[in-house]
Every structure is written in structure tokens, then in C-alpha cells.
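Quick one: structure below, then a few questions.
Removed from the display is one protein chain of the complex; every other protein chain stays in position.
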Amino acid sequence: MSAPFARLPNWAEYGLIPLVNLLVAFLISGLVVLFAGENPLRAAYLMVYGAFGSGEGIGYTLFYATNFIFAGLAVAVAFHAGLFNIGAEGQAYIGGIGVAAACLLFDNSLPWFLVFPLAIIGSAAMGALWALIPAWLQAYRGSHIVITTIMFNYIAQAFMLWMLINVFKPLGQMAPQSRTFGPGGHLPKLDWLLSIVGLDNRNSPFNLSFLLALLAAWLVWLLIWRSRLGYEIRTMGHSPSAARYAGIFEKRIIVTTMLISGALAGMLAINSIMGDQHRIQQDFVAGAGFVGIAVALMGRSHPLGIILASILFGMLYQGGAEIAFEMPNISRDMIVVIQGLVILFAGALEHLFRPAITAAFVRMRSRSAATETAGA
Amino acid sequence: MSELAIELKGIDKSFGPVHANKNIHLQVRRGTIHGIIGENGAGKSTLMSILYGFYQADRGQIEIHGKPIDIRDPSAAIAAGIGMVHQHFMLVENFTVLENIMLGAEESAVLNKGIAKARAELKRLEDEYEMEVDPDAVIEELPVGIQQRVEILKALFRGAEILILDEPTGVLTPAEADHLFRILRQLTEQGKTVILITHKLREIMAITDEVSVMRRGEIVATKQTSETSVEELAELMVGRRVLLRVEKGEARPGDVKLAVRNLTVKDSRGVTMVDNVSFEVRAGEIVGIAGVAGNGQSELLEAIAGMRRAESGVIEINGESMDVSGPRDPAGLRRRGLAHVPEDRHHMGLVLKFEESENSILGYHHDPKYRKHGLLDVDAVRADAEEKIGLYDIRPPNPRLRTANFSGGNQQKIVLAREMERNPDVLIIGQPTRGVDVGAIEFIHRRIIQMRDQGKAILLVSVELDEIRSLSDRILVMFAGRIVGERSPDTPEGEIGLLMAGVEGEMEAAQ
Partner (left out) sequence: MDYGEIISVLQGTIRMSVPLILTALAGLYAERSGVVDIGLEGKLLAAAFAGASAAAFTGSAVLGLIAAVFCSVCFSAIHGFASITQRGDQIVSGTAINFIAMGATVIIGQAWFNMAGRTPSLPPESKFDGSWGLPFADLVAPIPFIGDIYARVLSGHYWLTYLAYALIPITWWVLYRTRFGLRLRAVGENPGAVDTAGISVTRLRYQAVLLGGVFVGLAGAFLSMAVSAGFTKGMSAGKGFIALAALVFANWKPKNILFTCLLFGFLDSLSIAMQGKTLPGLGAIPVQLWQALPYILTVILLAGFIGKAVPPKASGRAYVKER
């Protein structure tokens, strides 16, 4: 006989509690800033100003958010199947090969709108490929996917460096990067979108891949909640024995889910490579794959939540650049700390404040919090 | 010493809005076997958990042998002389018997010092109560009846004066159960007190001195066992007259719909769980498989449902044979007219976190009628679910409610509605009324009979012999993976019990 969990209203369950978790994460981040000898309130002000205070700032924020949306979707899809894909970072890195290949081969012969779909296919395929081996090992050998994907992140780093030096780098150059792409390898910017809202933004790399990310978010929603494959993924994620009972092939689902996840992560590369840098260079992923974990947890693995969380982290990144400018001690690594704290409070400690909030609710209402238990 | 081993005064416990124990007053006399009976959810487990220190009561007092005691945790209960034998054994499977018994009572920080002493004490207990075990045997290699002995010895090792047993006979053959009862009698003759929690009315009548009936969190009656009857207790349990037998007409068996021939199934360790089993189920009949849990019934069901690979043999559904040793394909079997109500409804038959409507298509989610433009048609699914809710009186009638919030009986109805409304040719059912309250049991039993009368072939597996005898047209008894006999439902219970225990060695092929 188990006690029914006193249920809070939906808005508290999905809005208030995540918000409180987030606030605490930020509070502690503020303490770290303090510990490093700076004023957290000023840092917060700088961050918000840097992210939203100008058209350019907003453009950058959304540009970063694009990467996080892809990564967050990748991690979320895997979460739904009960899998923890920490390898989005490596999968995105390898996805860059697909983008670079499409651009380097066709940038001078095809217009961007033909190179774009090729880049999508290429990056998705490469990202999926990098997820394939850990997926297969988990499904068929029971190797823990968390450790294998972490290993593959490290292997990707080494492999990509080799690729950059020996394959992409033009002869005679020193830096491990490819040549700059021709016109076919440039994605159009979306500054006109911001101008409609009256924002001036010329220098930000905010580009078309943002719309691709939104499209991907919608498709993921369709997949998870409106398709049969999504139903099978969710069943397996909640209860592998029920999946077995229902005739769902666990191994097939694991591999398929990870392929989709890897593909989403791979597409992240398009934003950086084709939308901004117009070449492939070292470490263009810059930790976005890991931010995806925080974003997926914050967004409760739902595309809408992921988009919102991604914009939040985009704000952190862009605002963080502003902070680093004025407070040299608070470098980009601060984002990693915040990311970790968000993962901690939105992930592992998500129920920490629940008793206190529930008690407050019970006090505030004369009738007890509605419980939906069924009588027989 | 007080005449009362245990006195509970005004014990009250709530979990949120659920009032699990309401003002319980209970007196258990020393040296007696006191039964506590009640349906699932009546509050027996909560009460015993309070006695054992798992929970603290909100109000009330506990007196052990006349002294009030505050039982904060199991160690306090153990110190007060209370020992508990749980329904699901609390043993470490890859430890030896000795290690399990010593756990928590090791005597010293370095094990070696306490081991010799423990061995001696264990031997003494074994001899005194005629419970033999090999102290160096590993638990997972021991049969279930012996494992239970280890549980009891654990409690006695710690000097338990009061022994609580929670549903102890669920995993025992009738013979093993009798042996257990003899041990319990012996314990009481030595002045120890036994509390027996069970839902088996016949056991109460057979072994207890007094019985308390719990219903909806309250003790509704305490009676001397010699002064009451099965019917009276059942009525007290439920609050109204209960039909202990379901009414059913004659069976009219038609063609063979399910044929099993020489089926052998081994588990992951290579142990044979189903041993060369053969039988048939015809349209319009219910074949019940009786047996103590763990004799291969689960594996048999899973093999027929396509969830488990078999070593060898033939399974035919509707005349079409399936590849028993090939890849598992429950979905394919469903398409061929098989429906499966699994034994484990919580982990297999339902996804508790899903909405009710999502569970009502589990296993059938590829059906084109739930599809629109290639995607799942949520409206169609919900409409379908609502129809089933009406037919099976599932409450609350809300297809969008999370399945975890439905009661056990209603959850089972969700599963049954899903499987039965598919109009299958063959229906295999495992433990249909486990954890289901009496009112829903009646409904479920009637539905099963209805399906039979509509010409379905039904295979029923249950550890409740009463249920098997009540519903089946033919009974097959399984022991150690083999069908050891076929009997008609009006065969005396004792005879079936002997078969269940593997006695008489009769192995008729039920073909």
C-alpha cells in the first residue's frame, strides 16, 4: 500500500519547482562569483545587459541557443528511452565532418540552398555514426552507454585533431583548420528577422540554422508524442519489461534512439561551421554538447522547455562574454559551473524543495492539495 | 510477565489523505497464534510495519509484554524481541546462510571472532525446532521453502519472542505449509507468540487461536477461531455477503486453439524451468494450471506469449505453429489471435507513468485504427479507451489520468479490457486477481467466464487454488516444470495439493 504523492497543481509542478531549482542554482553560482572576488549582482546585470541589451546581443544569444537546442533535443530523445547520451559533444564534433565535406566539395559549384540540405544529411549521418558503436554496445553487449559515450568524446577529440591536420588543412598552412568556404558554404543570416522587431543587429552570427533548430524541435515533439516509434521509445524508457511484453524490440529501440540522438547532435555543427565560422576548425563545439544535458534536464526533455532553456543558456553564454570583458577573473568556465549546478538542482536534487513548497501550498489553501486517487 | 504479548492502544497512521490505520486497538495473548486477515489495502501491512519500526504511528501506544515501548526503527523492534518474516524474503542472495543470519548480529567488528559462536547457536536452534539448513549453502541455490526457514532462523537467532509472518504460505506447497505450521505450534508451546498475516481464510481456520479482521484501516472484529467460520470471516472482511464461487454453466469445448507439445524452457542459468510439457486448450474451455509459484508456470506463460525463448517443442496457435526457439515476437502472436494478461501487472502489463488511454493500446499500438497520416491519432485512442472504461466500469472514468493513480483492481481491469476486447482466439491469463479487492474479483471472474462462453480458449495460471477450482473446466497441476496430473475441478483439494507437492509421482501426459 503506497501513499499517493500529494500533487501540486500543474503550474506548480512544471513551472514553480523548476524555477525554484533554477534560482538556487544561480544563487550558488553567485556565491562562486563572490568567492572569486567579484560582485555577483553586477555580474548578473552585465549578463542580462550583454545578452538582451542590444540587437547584436540578442542575435548572439539566439545564435548560441541554436547549438543548445540541437544538443538538448539530442539528449532529450535519448532520455525518453532511458538512455543517458553524454556523447553529444563528440557526436557534434564528428558531425562537423559531414558539414565540412559538403561545403568543401560544393561551395563553389552549388548555391547555399543546395549545399544546406547536403550539410544536413552529412552532419546527421556522421553524428549518428558516432553514436552507433556505443548504442550497439549497450544494446548487444550491455556496456554502459554513459561510459562509452564519454570515451567516444575523448576519442573524437583526438580523431578530429588528426583529421584537421591531415585532411582538412590546406598544404602549407599552419593552423589546424580548413580553408574558408566559398559562397555556397555560407548560410544566410537572420538579421532581417530581428530588424522586423526593430532591433539592429549586423554583427551577430545569428543565422538560418536557428529556424532549422525550431523545425527539429517540432519534429522531435511529433516523434516522441505522436508517432508509434515515439510510443515505443517512451514505453521502453519507463518500463523495459512492459516493452518486452508489448513486443517492442529493446535492442532496436536503443540503437534507433541513439542514431536519432546522434543525428540531432551532429546537426549542431551546421550552426557553427556553415553559419558562422565558414570553415572547420578545432573545438568549434565548445562545450555545447554538455550544455545540452543541462538544457534537457531543465526543459524536462520537452521541446518547448528545451527551447526556453536553450535561450536561457544562450543568454548565459553571451552575457558571459560581456562579464569576461569587464571581470577578467570570471571566464567562460563560469558557464560550466552554472551548467553543473543546473544539472545538479534540476536533475539530481529536483525534489529538494518539494516538501517545503507543498507545505506552503497546504498552508495557503484551506482545503488540502487536490489528490487524484481513484476509489474502486 | 503480562499475559499479553502485544497490546496496541489507539494506533493511528495516515499517509497524506489516506488513513491507513484508524484507532487500532489490538491485544495478542502470549503463547498464541494470532491471525490478522483483511483484503489488500485494509491496513495490515502498515500495522505490522509500525510494529516492526518501519513507520512511526501518528498516535497511539505500543506495549510489549506489558511495557510501553517506543519502536523507532527495526533495531528497536528486534531489541524488544520482535522478529519478522517478510513476504518477500530479506535475504542477500549471494551470501551464505551463515552470513545472512549473522548480518546485523555479528558480535564483533572482525568477523572471525563471531563466526564460531554463530555456528554453534545456529546448530542449537536447528536442533530445537527441527529446521535443518546447511550454514554454508548459498541462498540463491536453495529452494524457496528452505529460504523461508533461514528467515525464521534469523529472527530466532536474535532472540525473537514474538514472530510476525507476512503471507508465509504463498510460496510453499501444502506439505511445506503444514511443516511450517508445526514449527509455529512448537514455538507457541515454548511461550513464544506468533502473528500470522494472511488472506487465506482456510489457513486462519486451520492454525490460529484468535483472528482479527481488518477492513479499511480498522479492526472490525476479533474472534476466537473456534467460534467462527470461513463465511463469517469473509463477510467481515468485505462487509457484505460474498460469492465465494462464481456461477458458471457447462463448458462446450470446440476446436483446439492452443496446442503445446513437448515444450522445454530453460532459464538464463541453463536450469530447466519447463520440462517437456504438453497440453491442449480448446475453444470455449478454461484450462487452469495449478501449482505453487516458481514451478515453471511463469516461464510457460512467457514462452507461449512469445516473450521467452524455448529450448525445444512446438506451440501452435489457431493451428499455426510458432518458432519457439527463434526471435521473440509477442506482437506477431497478437496479430495471430493471442492475448496475454501478464502475471506482473505493474511492471509488464502497464506503464504506470502513462495516461490510461496510452496503456489501453499497449501492445496494439501498430493497429491501423489508431493511426492517422502515419502518426498516432490521439483522439481515436482516447475514444477507444473511453469505450472500454464504460464496458468494464473502470473508475475514475478518465482516460487522461495517470495509470499509477488507479487502484489495483481498476488497473487490472484496464489490462483485461485491453486484452479481452481484442476478441482474441486464445487468452492466456496469469494471476488475474492478485492484489485486487473482492468486489473487482467477482467482476473479473464473471468476465473470464463470459469470454469462455463466447468461444475463446482460455489458459489460466494462478497460485490461488480456490480461483483455479472455481473457474477451470479442467485443471493441470504443474510441479518442477512438469505437468504431473490432470484433474477435474471437483477433485478434493487434498489430492490436488499432493500433486502440487510432487507426491505420488504421477505424471500423466495431459494429451
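Letters A and B mark the chains in the order given here, with residues in each chain numbered from 1 onward.
As a convention for this text, a residue touches a chain if its C-beta (ideal position, glycine included) is under 8 Å from a C-beta of that chain, and two chains touch if they have at least 3 such contacts.
Everything numeric in this text was worked out from a predicted model, so none of it was measured.
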- For the full complex, which residue in A:V32, A:L105 or A:I121 touches the chain that was left out? A:V32
- From B:A5, B:A42, B:I62 or B:M84, residue that would touch the chain that is not displayed: B:M84
- Note on the structure: Missing-chain contact, candidates B:E93, B:E231 or B:D379, resolves to B:E93
- Per the touch rule stated above, chain B touches the missing chain via residues 45-46, 49, 52-55, 73-78, 84, 86, 88, 90-95, 99-100, 102-106, 108-112, 154
- Query: Can you name the residues of chain A that touch the chain not displayed here?
  - Reply: 1-2, 32, 35-37, 84, 86, 133-134, 137, 141-144, 146-148, 150-152, 154-155, 158-159, 161-162, 166, 290, 293, 297, 329-331, 333-341, 343-344, 347-352
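Definition applied: only the chains that are shown with their structure count from here on.
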- Message: Quick check: in the complex, which residue numbers of chain A touch chain B?
- Response: 1, 3-4, 6, 222, 226-228, 230-232, 234-235, 238-239, 241-242, 244-248, 368, 371-376
- Message: Going by the contact rule set out above, which residues of chain B touch chain A in the complex?
- Response: 15-18, 20, 40-41, 43, 45-46, 305-307, 328-334, 340, 342, 344, 347-354, 358, 361-363, 365-366, 371, 374-376, 378, 395-396, 401-402, 405-410, 437, 439-440
